[in-house]
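The complex appears here without one of its protein chains, the remainder shown in place.
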Amino acid sequence: MNDESQRIPVTTDQDVVRVRQLVRTVAVAVKLSLVDQTKIVTAASELARNTLVYGGGGEVEVVRVHNDRRAGIRIVFADQGPGIVDLDLALTDGYTTGGGLGLGLSGARRLVDEFDIDTGPGKGTTITIVKWCR
Amino acid sequence: MNDESQRIPVTTDQDVVRVRQLVRTVAVAVKLSLVDQTKIVTAASELARNTLVYGGGGEVEVVRVHNDRRAGIRIVFADQGPGIVDLDLALTDGYTTGGGLGLGLSGARRLVDEFDIDTGPGKGTTITIVKWCR
Amino acid sequence: MERVPVLKIGDILLVSIQIDMEDQVALQLQEDLAERIVATGVHGVIIDISALDIVDSFVGRTLATIASVSRVLDAETVVVGMRPAVAITLVELGLSLPGIRTALNVEMGIAMIGTRESTDVLDEGEDEIDHAVTTS
Partner (left out) sequence: MERVPVLKIGDILLVSIQIDMEDQVALQLQEDLAERIVATGVHGVIIDISALDIVDSFVGRTLATIASVSRVLDAETVVVGMRPAVAITLVELGLSLPGIRTALNVEMGIAMIGTRESTDVLDEGEDEIDHAVTTS
């Protein structure tokens, strides 16, 4: 199912830039359309920033995937931070506890094909997104 | 009670178009008003897309029906997908787990005369809608 | 996959949707339009939906996105020719398309976009009148 996987620790602003660059490289390699490349890199940028800002740092894993029909890219954002208490609220457009625009989670979800989130108070946050080639 | 029934498997975007076309043909045949034709075709489009996107594909059955007073059209959307866990939530305007507008289920229900849904985790989803001639 | 043609007429891109679009065709149109706005530098987009006998939430959302994207790219979108039955159904579905400007037909859509541009010209006109007043 998955061929290659690369990991980037996320502890500084500069690491968020590295995540964007790695995702872009892999998105080009799996031949996502230009618009889909732009969407997945943007979603990754939002989620990697959250890993840093709210999760207190963590790790991002970028994986080339394929199922029987299509190739794609899967990205996992994992941190051991405080977790998200009210997930429905956090997924609402405009909701932020930080001072952001509150569009990171909700917007990233709109930009990808699959969006899974595993979080809870004290258990950290792991978000997995997938974008498939059309 | 029901005279004719036609089935369309739904596994691609193109099948959703076929559903719209079949429903339109039958709606004209049973002599629904122009506005009611428009409503039933629109509702069918929403539900067939859900069968494809959330149900992982399935089948749509279109039936001409009549009771003692009126003729009408009944459409059944069936899939073996994950089912809907929280139905009340899914029927709320604006609620989506995908990235849609969250108007498919709630909007389709407003557009038809009868709306039945049979779903649950692991048992797939079957939705039946009916529109009667006025 | 079919593709909806985009025509350039003067300072306007004109799209006349004549087919029952698959979702992918609608998304492709959205991308094509964004690219053509940037490539041509037009300030107006007219989408003629008079041939559509339904607009569901997917197409409705695509029209709204096209309108927002063109706004971000400094062009204005007007959707023209919506059938009455489609308008009724859209509203009942829950989509009132607040961000979308509409007009009855292509001519009125062109006039609407023209109005916006002549407003610019008008401002300059007023300028000159004021100068005349001040200098008199």
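Lettered A, B and C in written order, each chain numbered from 1.
Definition applied: a contact is a pair of C-beta atoms (placed from the backbone, for glycine too) under 8 Å apart; a residue touches a chain by one contact, two chains touch by 3 or more.
Source: prediction; values computed, not measured.
Q: Going by the stated contact criterion, tell me the shown chains that border the hidden chain.
A: Looking at the complete complex, the unshown chain comes into contact with A, C.
Q: Among A:V35, A:A71, A:L87 or A:C133, choose the residue that contacts the chain missing from this document, as touch is defined above.
A: Once the missing chain is taken into account, the touching residue is A:V35.
Q: For the chain left off this view, which of A:E4, A:D93 or A:D118 is in contact with it?
A: A:D93
Q: State which residues belonging to subunit C touch the missing partner chain.
A: Considering the whole complex, subunit C reaches the absent chain at 30-31, 34-35, 37-38, 41, 65, 68-69, 71-74, 120, 123-124, 126-127, 130-131, 133-134.
Q: So that we can see where the missing chain sits, which residues of subunit A does it touch?
A: 13-14, 16-17, 20-21, 24, 34-35, 37-39, 41-42, 45-46, 49, 93, 100-101, 103-104, 106-108, 110-111
The criterion applied here is as follows: only the chains that are shown with their structure count from here on.
Q: Could you please state the distance in Å, as a whole number, between where the Cα atoms of subunit A are centred and where those of subunit B are centred?
A: 34
Q: Indicate the residues of subunit A shared as contacts by at least two other chains.
A: none
Q: Where in subunit C do residues touch two or more of the other chains?
A: Answer for subunit C, listing residues that touch two or more other chains: 24.
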